[in-house]
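Down below is the structure, laid out as structure tokens.
Yeah, one chain of the complex is gone here, protein chain that is, but the others are all in their spots.
Coming up: chain A.
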Amino acid sequence: MAQPARPPAAFRGQNGAGQQPYSNGPVQNQLMHSSDGQGYNPSAPGSYSHQMPAKVPPHQSSGQYNYSSSQIASQLNNYQGPGQILNRVAPPSGSPVQQAGSVPQVLPPAPQNSAASSAGGFGAAPPGLSSWPYGQAPASHPGGSQTSHLAHVAGTASIHPPSSLPGNSNPPGSYQYAASPGGPPLQNSYMKPASAPPPVTQPLPPLHLPRPPLGPPPVAGPPLIRPSTLTAAAAPPPSSSVPQSLLNSTANREGDAASTASDGSVVQNSYDAIEGGGLMATTHPSPATPNVNMGRNVGYSYPNLPPGYQNTSPGAPGLQAPALQYPDGSKPFHQPPLGPNHLTASMGTLSLQQEGLRPVNLLQERNILPTTILQAPVPNLHEDIQKLNCNPELFRCTLTNIPQTQALLNKAKLPLGLLLHPFKDLSQLPVVTSSTIVRCRSCRTYINPFVSFLDQRRWKCNLCYRVNDVPEEFMYNPVTRAYGEPHKRPEVQNATIEFMAPSEYMLRPPQPPVYLFVFDVSHNAIETGYLNTVCQTLLDNLDLLPGNTRTKIGFITFDSTIHFYSLQEGLSQPQMLIVSDIEDVFIPMPENLLVNLNENRELIQDLLKTLPQMFTKSLETQSALGPALQAAFKLMSPTGGRISVFQTQLPSLGMGALKSREEPNQRSNAKDIHLTPSTDFYKKLALDCSGQQVAVDLFLLSGQYSDLASLGCISRYSAGSVYYYQSYHHKHNPVQVEKLQKELKRYLTRKIGFEAVMRIRCTKGLSIHTFHGNFFVRSTDLLSLPNVNPDAGYAVQMAVEESLSDMQVVSFQSALLYTSSKGERRIRVHTMCLPVVATLSDVYLGADVQAITGLLANMAVDRSVSASLSDARDALVNAVIDSLAAYRSSVLSIQQPGLMAPRSLRLFPLYVLALLKQKAFQAGTSARLDERIFTMCQVKNQPLVYLMLMTHPNLYRVDNLSDEGALNINDKTIPQPPILQLSVEKLSRDGAYLMDAGSVMYLWVGKNCGQNFISQVLGVPNYGSVPQNMTHLPELETAESIRTTTFIAWLREQRPFFPILYIVKDESPLKSSFLQNMIEDRTESALSYYEFLLHIQQQVNK
């Protein structure tokens, strides 16, 4: 039974395997359990069935063998038979539910729910899971039973029961359900002995195919992850989630948390919940929303349910429709034509195109800002292709119509590039486990929805156009259980997919999650009181740190010396070791400084409780950050992992000591500001860290200048992130404390990927030449990311190297290989396909103004560092002028007066003006140097959505919120007020306005604001009694209050950071920062929007 020994075979089994037949039957589950032991169980729980496949892979070595082709015909019989047998057998194991029904019936909703809820409980035991990839051996089955299986194909089921029994100790109800997922594993166990070629598996398909499509196909769509489209659908019954299942290759939802949530209980313990971290927050406002359910169902898209079941579930049909869809496709090789629409398709968009081409006179049209959140433009592709395309939140191109040649691109004067958010938390994500990941043999592209199949056996790479063979395993489609339909496999139906990497992707065992915390404990740091907050938050979230039984944790503190904490087992309390030689740092007792979190939990908790008190009397003002980082690096380099550094002042001792460079009087002088590092110590250290797979995240909580330009390098090149809390103080600045708490919680509990690399490929003819973000470029297209987190965005610039005139579409693929916190090696692949166009007007038609702004902002940061800030500002303005001038001279046939812009770019001048007024690029004295540099770091590291919000805040009127057009999420009604232009003229004295600027929110209350709002929402009797520094809205029982607070809470939930809410009155000091965000108005040093347009018009018409 050396299953583990041969993982590849196992994988193969999954792919090709006809595991399906079993999947529904309880039998399989039981087998699973028995074979694996408890470790696994966590994954098995019914609701998660999809997960099973991913984790179980090794076992799955094929059940195929058992089924010989001859069986095909009689499979149904076989299948059910065994299942029932099992049921009978099962009782001993203690699962009543199962026994009751025949296989198909086992699945009814009720059991599922229980399964889901119980799942949480199981989740607690993640360890087993992590082991899989390596091929740790599950408990072996009794030899006798196995052999017997082999002998009778048909009889397999009956044999199982005995073996399954042991596993059943787990909660009964849930298993039933789980059974379906478990199916595959069982088979594997059998199969292993006789590893056979994949073809055998094929027999199964006939059984399931015949399902009638229940729901409207359109809704179903491909399993694309696009929750937004689904929102309309009503909440599905909880049961609906269950079916999906199992398939080996099937879709796993990433955020299992969501699934549990739908059932009403959010179980944090479950593996996925942790892994998925706060996913929900980003995609869906709240975890248990109906939307989520919908999305999930669609995401699964490959329900296994026996037909009978499907019919029974009441609300399910609509939801499951997607899955059904696939079987329907009758034409074996029908692929929608790649490429821009032809005739029919284009007819539909024709009117739209013309609308898009109609130029807008910016000087005349005042209200160009849409009142809802601006959506990314939809590439002009054939409908069938477009619905497979990657979600624009993950992958976005500045030009959705790619120009044919570099000459055309130069003419358009628009930057060509991609904006990525590759590790975003997704509410559902198909996960594929297979022994061979199908990739192009010459360019190594992963197979994706945009390849073309020449015939059943060959596919043509869409990036390099090489013709490849379809491997045998790939011929079997686990979703439809059909053989010979490679184009319907999940890999070819999903633009975003995750592969479990087989063993050849890991030449060393995946690293354990290792977290090291480095605290500044100098006098200054203790003054701020941050240590209390951080230690408390850490203590509260210790259980939620992503990881498994191998998780390690360690602490270092430093002032002018470095303190290590030995957490050796057996000690009654943590032992502090002080190293005062900061010139040549050494690590005392390295083995006890990083310790296993689970085994030493009490000591760690002890330490966290005492740490804040230990230094209260410290008078040491010096800070030896450099040596402390060196020590941390030495400690971490054998394993890799994450270092979180908390620093409160300018480092003043040892290597990496810095001098203050900020001269307040010269802030206005844009030429002299220091945006470049003053020493390369941090950069070099960061590179060393990158080589050892260590990432450094910097939390800077400083009142004075701390030279973030130099310090930031440590995070930038090691793929960490920077957090900056200006003037943090636990008493003087209590809002910052809450912000730190919330953000730290997110930081600690979010998903994390270790030792990652990302590669971005694009169709031959295009080339990527510059990358933006936090990472180190290891070879021209390979980004080294020691850690990857779900809140990081990246951007790349591209050039057209060769003419693309013989292509209709081009594709881009990003592949992120990482080690999950459970120790699995995974590859997340996103593929996007865009049409190629030959004319300038088409290029303008497809311009994505937000993406262009985002990319320009990234380029401007580079420019300010390499040249100067004023250069960067000029470059931004020139970008607008050049593109509009090019549009005017090359596209517009009739020269009209005014400032004409293509419809797609109508917001371009506004956004660029917003960039010029943003802290990173603004001229003038108001921005402190560290703040400016922090904003630049954010520009580089934030995903586009948040970057846009920071650049151009959203303004809502909130004193008259109504339920009209409101979103309904999780029984909460979230009002959706229209977005207003950022101009004081839109404010009225008798209203209250909420400005959402990403990391901060302002609620401006007008002088004559309705009494109703003041008393019902703010909870004070009149305008005069609104406190000066109010930062919270009281929780009142009134409808108005509930609406406002849910709206604000909803906005906050959508992002990984915590915006502070300031309530601003006319006379409050914050009014100036509120007004500074009024981008369309003139400020002391910047033009108003109208003036800016006039300036541009003047330049354009020159």
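Definition applied: contacts are C-beta pairs under 8 Å (C-beta built on N, C-alpha and C of every residue); 3 or more make two chains touch, one makes a residue touch a chain; residues count from 1.
Note that contacts and distances are computed from a predicted model.
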From "Exosome component 7", "Cornichon family AMPA receptor auxiliary protein 3", "Dynein light chain roadblock" or "1-aminocyclopropane-1-carboxylate synthase", the UniProt protein name for the chain not displayed is "Cornichon family AMPA receptor auxiliary protein 3"
Which of A:364, A:580 or A:780 sits in contact with the chain that's absent? A:780
Where the complex has a chain not shown, which of A:575, A:770, A:878 or A:1099 is the residue touching it? A:770
Pick out which of A:508, A:617, A:731 or A:1102 touches the chain that's been left out of the picture. A:508
Touch assignment to the omitted chain, from A:677, A:790, A:902 or A:977, lands on A:677
Could I get the residues of chain A that touch the absent chain, sorted low to high? 444, 504-508, 511, 640, 674, 676-680, 683, 687-688, 690-693, 717, 755, 757, 759, 767-771, 776-782, 784, 797, 817, 865-867
